[in-house]
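Note that this complex is displayed minus one protein chain, with the remaining chains in position.
Think of it as A, B, C, D, E and F in the order they're written, each chain with its own count starting at 1.
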Amino acid sequence: MSGPITLPTLRMMLDYVDTPVLVKLKSGLRIKGVLKTYDQHLNIILGDAEEIGETSIRRLGLTLVRGDSVVVITPAA
Amino acid sequence: MSGPITLPTLRMMLDYVDTPVLVKLKSGLRIKGVLKTYDQHLNIILGDAEEIGETSIRRLGLTLVRGDSVVVITPAA
Amino acid sequence: MSGPITLPTLRMMLDYVDTPVLVKLKSGLRIKGVLKTYDQHLNIILGDAEEIGETSIRRLGLTLVRGDSVVVITPAA
Amino acid sequence: MSGPITLPTLRMMLDYVDTPVLVKLKSGLRIKGVLKTYDQHLNIILGDAEEIGETSIRRLGLTLVRGDSVVVITPAA
Amino acid sequence: MSGPITLPTLRMMLDYVDTPVLVKLKSGLRIKGVLKTYDQHLNIILGDAEEIGETSIRRLGLTLVRGDSVVVITPAA
Amino acid sequence: MSGPITLPTLRMMLDYVDTPVLVKLKSGLRIKGVLKTYDQHLNIILGDAEEIGETSIRRLGLTLVRGDSVVVITPAA
Partner (left out) sequence: MSGPITLPTLRMMLDYVDTPVLVKLKSGLRIKGVLKTYDQHLNIILGDAEEIGETSIRRLGLTLVRGDSVVVITPAA
């Protein structure tokens, strides 16, 4: 289990708001979308989200991602 | 473990109430249903729920989904 | 980890008491039985429970299911 | 993670004390034994315990089972 | 997650101190050794410990086993 | 679940700031980058991060790694 993210990490997330990010989940699933909002447990809401598969992309729309599954967040090219 | 979802995320969930959503679980299971109610741990109650398999759909009816297993929630087309 | 289920979810569980339910566990195991009692961590007691396998059914009797393993609860036809 | 079992569930466990029970663990392991004692986290002590394999039974004797691994407890025929 | 073991379970562990025990871990690993000390989270210290493989035994010496991985503790013949 | 890292460990992390580190995750994923900041739950921000695969390297840029997934942190050659 991870504790809540604290100030330095939160500040970085602030820079990501309204920009496209790529979220990698514990299951290996990758979801790309515009970061709308997040909370200190890294529960995330992505706009115009897409599930990025090995060979396909699945449109998801406004998506809630539960923080417990998040492994890595990076800016999406 | 994830902490409780907080205000911004809760507000988004409010928009989903009484609309069809697709819930993806840690096991890969996908359940579609009308979002009846939820709590801050993302324990969810879906009406007229269906288990969406690769090639089949299984009717579940009024279904409780435990928040601990929830990974992603999106609007269901 | 999931937090305790709260009021709306508890109220729904109340409707299930003394009715047959189907409980799906993290391991994929499915157990059917009459919901006798439950608590806020979804520790559940089922009467006349049966373990529903792909091709077989195994009689379990009065069964305690630990909430930590519960993924989905639905009414059993 | 599961919270501690509460009154209704504890009361049922009381009925099991000094009777043979079958405990199914997250790993799929099944252990049969006489329920000696338990606590609210379902840490369990079984007397004359046996590990029930697909084709073999392994004598364990007085055994402590950690609650974190417990999935299902049923009366053992 | 498991809560701390409480009185009845602790008392049983007391009987095991300075006797050989067999500890089975979540990974399936089995470790045999003399129980030196333990705490309420079942963090355990074993003396002259050995890792019991299917076909081999590996000498470990004075070994600390983290409670989080412990599934079953039994007396070692 | 791991508790927050405490003083001695935090002090060591301080030495790593602004130096290249290699982070190994529970999934086996390895990410290399310059340690920008971290918190007591080992939520980490890496600059110019790269995902180090068996045969390929994937540029990630400014990357947030959730502490819950971190297993090992070492200086990157």
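Throughout what follows, a residue touches a chain if its C-beta (ideal position, glycine included) is under 8 Å from a C-beta of that chain, and two chains touch if they have at least 3 such contacts.
This is a predicted model, so every value here is computed, not measured.
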item: Contacts of the hidden chain among displayed chains; value: E, F
item: Where the missing chain touches subunit E, by residue; value: 1-2, 4, 25-27, 29, 31, 36-41, 43, 45, 49, 60-69
item: In subunit F, positions touching the absent partner; value: 1-9, 12-13, 26, 28, 42, 67-68, 70-75
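The criterion applied here is as follows: only the chains that are shown with their structure count from here on.
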item: Chain hops separating subunit F from subunit D, counting only touching neighbours; value: 4
item: Chains touching both subunit A and subunit F; value: none
item: Cα superposition angle of subunit A on its copy subunit B, in degrees to the nearest 5; value: 50
item: Where subunit A and subunit E are represented by their mean Cα positions, the distance between them in whole Å; value: 40
item: Shared-contact residues (touching 2 or more other chains) in subunit A; value: 1-2, 4, 26, 67-68
item: Arrangement of touching chains [line / ring / star / complete / other]; value: line
item: Which pairs of chains touch, using the document's own definition; value: A-B, A-F, B-C, C-D, D-E
